[in-house]
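Worksheet: the structure to be examined is printed underneath.
Some chains omitted; the rest stay in position.
To keep things simple, chains are lettered A and B as they appear, and every chain counts its residues starting from 1.
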Amino acid sequence: MHVRYRCELIIERMAAPRACRILEEAGLTGYTVLPAISGLGRQTRWNRDADISASSDMVVVVSIGAQEQIEAALKEIESLLSNHIGVLSIGEVNVLRPDRF
Amino acid sequence: MDIALATLLSPIVLFFLLGLGAALLRSQMTIPEAFAKGLAIYLMMSIGLKGGVEISKGQLGWDAGLVMMSAVGLSFLLPVLAFALLRLTTRLDRIDAAAAAAHYGSISIVTFVAAGQAVAAAGLEAAGYLVAVAALMEVPAIISALVIANRGGARSEAVAGSDKGELAREVLLNASVVVLLGALVIGWITGEAGMQAVAPFFVTPFQGVLCLFLLDMGLSAGRGLRNGWRQLGPGTIAFGVYMPLVSALLAAGVAALNGMPAGDAALLITLAASASYIAVPAAMRLAMPKARPSIYLTLSLGITFPFNLILGLPLYIWLAKMVSAGVA
């Protein structure tokens, strides 16, 4: 197996397309978006089913990629997170078929 | 006042209060988001269709055109006023104030529907094109607020990853604009005949669906209040109550100038007095991500919506009667 990176971005639902565009432009070969149902942050406490406006909903964007692409995305994501609410974390993982990332 | 009591004891208000109470008592009950969103689309289809069919019966004259234009003007103007009031009377910064102001220039379709029912209960009639007015008033306020927010010092740079058209698409093609205007046009095209086939779904059960939806809104409003009220100072809370009255008075003036009949005037006044809590918050997350939802949502959904639903409506109908009596 081969070392790659798992980038996990917890971000506002409305801002997720922006994050995804950044990942795509940085050359990452894919991502998957997961829904979240509630959360707590330093400023917010939200719950999907309890807010009809859905304006505080978060989602989780997961993208497995090579170091190079993830580094290429980092600066733009940092800039995105200066405007939008979100948390980025990157972990090391092993993958099959390394040429795909 | 009879209308006031009738309003307070209508099933939709009572279900709203049920939800509000349950949330304030910290019940964990929820209505699933997917279900509530489906109901919201149903409600907008129904309102649009009914408006369209009404339009198809008569003729859209100059007067309707003038009302539409005035309404768009109101939607542009109200955020300017709201922003000034917020900046004068509260400690909200420019961004938070502009975002909140956008909500008050735009409209709440549920408040509009409740007004329609109160108007009918008061023995008045309202024209179908008011639905189009509602749809038209959704957007201009957002533009106003953006202009206001951007004038303050540093020009806003594009947020990383943002796409040129995305804000325009979100604002002009959000679900409520698409469904409301789309259904309006469809109702207009198919007319009374086409409506007959779909009335058992879109007309007869409408009131009941509204009850279910208002239960959910009560839950949302109650939870919003519980989590958010601490962030609102007394000045901000007061704004949530007097701003609808200010808007209502302005709209009453517009209604008088246009010589609108009482039913139509009541709806226009309600639209002006109501504040958005779905379309504008979404747009604000894109356009002004730094504005805090806990401020603008608590204000609009937690304070202004209940105020309008319970106390505002009878007032606006009374105001509309005054205005149209003065005109006649």
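Basically, a residue touches a chain if its C-beta (ideal position, glycine included) is under 8 Å from a C-beta of that chain, and two chains touch if they have at least 3 such contacts.
Worth saying up front: this structure is predicted, and the values here are computed from it rather than measured.
Student: Write out the stoichiometry of the whole complex as a formula using the chain labels shown.
Tutor: A x3, B x3
One rule holds in what follows: only the chains that are shown with their structure count from here on.
Student: Indicate the whole-number Å distance between the mean C-alpha point of chain A and the mean C-alpha point of chain B.
Tutor: So the centre of chain A lies 33 Å away from the centre of chain B.
Student: What residues of chain B sit close enough to touch chain A in their complex?
Tutor: Residues of chain B touching chain A: 23, 30-33, 36, 40, 159-163, 166, 216-217, 219-220, 223-224, 227, 277-278, 281-282, 284-286, 289-290, 292-294, 297, 301.
Student: Quick check: in the complex, which residue numbers of chain A touch chain B?
Tutor: Contacts found on chain A: 12, 14-15, 17-22, 43-45, 47-56, 76-77, 79-80, 83-85.
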